[in-house]
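Okay, structure first, notes after.
What you see is the complex with one protein chain gone and the rest in place.
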Amino acid sequence: MATIAPLAEAVAQVVRDGDTVAFEGFTHLIPFAAGHEVIRQGRRGLTLVRMTPDVLYDQLIGAGCARKLVFSWGGNPGVGSLHRFRDAVQHGWPRPLELEEHSHAGMANRYVAAASGLPFAVLRGYTGTDLPAQTANIASVTCPFTGEVLTAVAALELDAAVVHAQRADRHGNVQLWGITGVQKEAVLAATRSLVTVEEVVDELEPRPGAVVLPSWVVDYVAEVPGGAHPSYAHDYSVRDNDFYVAWDAISRDRDEFAQWLESIA
Amino acid sequence: MATIAPLAEAVAQVVRDGDTVAFEGFTHLIPFAAGHEVIRQGRRGLTLVRMTPDVLYDQLIGAGCARKLVFSWGGNPGVGSLHRFRDAVQHGWPRPLELEEHSHAGMANRYVAAASGLPFAVLRGYTGTDLPAQTANIASVTCPFTGEVLTAVAALELDAAVVHAQRADRHGNVQLWGITGVQKEAVLAATRSLVTVEEVVDELEPRPGAVVLPSWVVDYVAEVPGGAHPSYAHDYSVRDNDFYVAWDAISRDRDEFAQWLESIA
Amino acid sequence: MTYTSDEMMTVAAARALRDGAVCFVGIGLPSTAANLARRTHAPDLVLVYESGTIGAKPDRLPLSIGDGVLADTAVSVVGVPEIFNYWLQPGRIDVGFLGAAQLDRFGNINTTVIGGDYRNPGVRLPGAGGAPEIAASCREVVVVVRQTRRAFVERVDFVTSFGFGSGPGEREELGLTGAGPRLVITDLGVLRPDPDTRELVLTALHPGVDLATARERTGWDLKVADDLGRGEPPTDRELAVLRELTR
Partner (left out) sequence: MTYTSDEMMTVAAARALRDGAVCFVGIGLPSTAANLARRTHAPDLVLVYESGTIGAKPDRLPLSIGDGVLADTAVSVVGVPEIFNYWLQPGRIDVGFLGAAQLDRFGNINTTVIGGDYRNPGVRLPGAGGAPEIAASCREVVVVVRQTRRAFVERVDFVTSFGFGSGPGEREELGLTGAGPRLVITDLGVLRPDPDTRELVLTALHPGVDLATARERTGWDLKVADDLGRGEPPTDRELAVLRELTR
């Protein structure tokens, strides 16, 4: 059964120094508020996992929370590059950032394997590319029936998963809809989980396209209206595209970024 | 793009002698009307595939359409045994029935592999049981990362899949909801597919929990109101439990069964 | 109130489920018992059915695992591949609740064929369904089965679902993470595996059942616990709720 708790307490319980942690969200429902709380709590040595690390991960990396990034596409969608990410990779600032890089299909299947309690997943992926030479956790596997050689990826087991959703009920059952990404898989792949929600309601009225996470696979729920801003929560808010554009300038400069960091302290 | 056609034409196009064909449905949405049309058209030598062959498969087997059954649970749910199935297995009547027997988890993963364009799937399954000794298409595979030995099942590629759904729109996009079983996987695993629907509508209004099959992965749609009877279509009809009970007596006796066969001719 | 031995069995099975547990439920007696538990001492019992309904709260007993009432009342409805891969396989389920056509002294279950051989069986049964992986992956398994000499055999004719194989250490060797059958509940009493030998031992009799009957209806030399217990009869409330559910 999930515990409904204030954000600071929930983050303190779920995200610990040295954790392998995913703040998932595919453009939609990115748990910014929870990520900022991680920055405030000064977590260090995190292995950050996400298919599409964007501005939130730029912030976490720039704040020095991360030692490693496991990902498949790192950019500011529709705007350009992540400058804090680049600064960490190219200049080791504020600290070096180890990379483990995949394709989306590879990452998605790594989550699926972990959510399924399997040590690996099979896919047709990475073929002919330079990625396997640089990335651990990609191997080959032979079909025992046809002899065909396919790609295997290792399960992506997480210490913690943090996602944002539209709603939870008072038992801690969670409901999210719109573009649902790999949030279910991330929560099921994690030892500990936190879901921030737009609102806690008496009853989860069924919604088309909704994914529901039963309370008994969620550890903490925190009510954080607007907790996905500048990303969005379908039917609750729209994406703040201006912030994403503004981030480009903020993040290009270490001092500007430092000021931004103070603004969320 | 799916073609919307009368049932007889659609069945003639989709199900051919000697096919490996699944009429899927997990208690709910079982495509009885399409199956009866297959009996009327006198198809022979079918390899019938289904996780839960129930009364419809008893009928197809008794009518002599099948040469093989690939399945994981064959019974009359809530009632008892399938007597035509037993008669075929135990006495070869009306013809011998070859069996390939799996667990639900194995069958579901075999469909997933085929729907995913992979030759096999990995699971923790069948361990310690007598099934692998009797069943082809179960093997072992070693994790290239951990060395752990897991179970592999071969992809379940179908010539044809037949399912029933609540609705289609005039483009042939199909919508089904309630218990959705493995219908999506069966259609995606098949070379040819037919969906019978309760009704064809102008617009598929979104529904909670609905699975939508885009028109371009469906070959034929046939409007057959009540086409799942005596099974049911969630929000359209209820399960005719009396028929399932009555089937026990009909199917126990070859002559009674023959009379039933005439009744659908 | 008077009651039948089947009612006693169902009540005993219901009592074995602690409130809040997550329970993977087969149809028939297990489903009846789980729904009885949810209506009595375990209102927060989570029922998971292999048809993909998670947290179903049926207001009447489903006649099949695919009844519409399960989908209508569930917290979440998922596809069949997902229920096995994401929910059962990783060991998220506390209790797997199974029936059996044959059960042997080491808790192995047969629902496939009886007599003859596999290709030429005496009786062809429905087969495995979800049971092999329920027996393997749930944290523990509870079996509900009527105790007869035909059902309680020295060695099952076919291992559809693995219990303890032929003794201690086999589950571990096979890499099975679930603890296996913890409890077998029959119309006569309760059996549990001996912690050392893994053989099923009679640990309690239902009210009014004598030990001789239990021995007689067991196809092997039944071991009996030193502290053989005696179950409580169904309460009036348990019987009333059960009869309301099954009428």
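General remarks:
Letters A, B and C mark the chains as written, and numbering starts fresh at 1 in each.
The criterion applied here is as follows: a contact is a pair of C-beta atoms (placed from the backbone, for glycine too) under 8 Å apart; a residue touches a chain by one contact, two chains touch by 3 or more.
On a predicted model such as this, the values are computed, not experimentally measured, just so you know.
Every shown chain that the unseen chain touches in the whole complex is listed here: A, B. Checked against the hidden chain, the listed residues B:L46, B:A105, B:L188 or B:A233 yield one contact partner: B:L188.
In the complete complex, the hidden chain is touched by one of A:H36, A:H164 or A:R239, namely A:R239.
Within the full complex, the residue among A:Y111, A:F145 or A:W216 touching the omitted chain is A:Y111.
Contacts to the hidden chain, counted on subunit A, fall at residues 26-28, 51-52, 71-75, 77-78, 81-82, 85-86, 89-90, 101-105, 108-109, 111-112, 123-131, 134, 148-149, 178-182, 184-185, 209, 211, 232, 234, 238-239, 241.
Panel shows subunit B; residues 1, 115-118, 173, 184-185, 188, 204, 211-217 of it touch the chain omitted from the view.
Note that only the chains that are shown with their structure count from here on.
When the C-beta contacts at A-C and at B-C are tallied, the pair with the greater total is B-C.
Averaging C-alpha coordinates per chain places the centre of subunit A 40 Å away from that of subunit C.
With centres defined as mean CA coordinates, subunit C is found 28 Å away from subunit B. Of all residues in subunit B, those touching 2 or more other chains are 123-124, 148, 209, listed in ascending order. Residues of subunit C found to touch two or more other chains are 85, 89, 137.
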